[in-house]
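Presented below is the structure to which this report refers.
Apart from one protein chain that is not included, each protein chain of the complex appears where it belongs.
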Amino acid sequence: MVLRQGDDVLSNIEELAEKEKIPSANFTGMGFVNAKFGFFNFETKEYEPKEFSKVELASMNGTIAWQKGKVSIHAHGVVTDKTFAAFGGHLLSATVDTGSLEILITIHDKKLERTLEDPPGANVLQLGAN
Amino acid sequence: MVLRQGDDVLSNIEELAEKEKIPSANFTGMGFVNAKFGFFNFETKEYEPKEFSKVELASMNGTIAWQKGKVSIHAHGVVTDKTFAAFGGHLLSATVDTGSLEILITIHDKKLERTLEDPPGANVLQLGAN
Partner (left out) sequence: MVLRQGDDVLSNIEELAEKEKIPSANFTGMGFVNAKFGFFNFETKEYEPKEFSKVELASMNGTIAWQKGKVSIHAHGVVTDKTFAAFGGHLLSATVDTGSLEILITIHDKKLERTLEDPPGANVLQLGAN
């Protein structure tokens, strides 16, 4: 999948997964983006966010699964700015900036679900017979 | 493979490779971990280690091969802390912290071995007819 300026990254992956009924998948990506990362606070159970604008997406790794009938995407990424310093973590959202974003999606046959496990209070990918 | 809090990352991959007799493989992963990285000192031939606690594993890339009858894992990773700053390198060990770790293992048919090459004094993956 190749996205262009202004495209929302996670929404586009989500829509493709819905449309193509992707059972589960892994994906990688790289491009030029505005990205919002979140660091999970296990006390408040919320992500503390920070935005990075006009940065290279040096790496992105994610998984596509399902939760209660809806597509559930989990993605981590690393971005780098014009000083080449690197930042990253859990990707909350991203849009493509000037340039493009190349995404490789590796689709698996088996449908995977996430369910909330508490502890640790996080949605965890379930593999069935692991 | 999905690991949970307290699991040792490299040991679990190693055990799976032993049990399933994986000839060779590449893997990627992401999750929330405590990680120890090492920077190889070619004078002392030892890794100088540093630990990072309660960090997002923003990316992990590794290979599974064999050396003298034992599973040989080589993994690199990037972790990010709550300021979203990124650190990483050669992964010596990691355990899952609060949350989980999702790992994708891509298995290859061909058995691959590592052997010590000196120079540079490092174990190098051998591909046969390269």
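Which chain is which? They are A and B, in the order written, and residues in each are numbered from 1.
One rule holds in what follows: a contact is a pair of C-beta atoms (placed from the backbone, for glycine too) under 8 Å apart; a residue touches a chain by one contact, two chains touch by 3 or more.
Given the structure is predicted, the values throughout are model-derived calculations rather than measurements.
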Chain not shown: contacting residue from A:Val9, A:Ala25 or A:Leu57: A:Leu57
Option from A:Ala25, A:Ala65 or A:Ala86 whose C-beta touches the chain left out: A:Ala86
On chain A, residues whose C-beta touches the chain left out of the figure: 1-2, 4-5, 28-30, 32, 56-59, 78, 80-82, 84-86, 98-100, 102, 104
Residues belonging to chain B that touch the chain removed from view: 26, 28, 37, 39-40, 42, 48, 50, 52, 59, 61-63, 74, 76-78, 86-90, 106, 117, 119-122, 124-127, 130
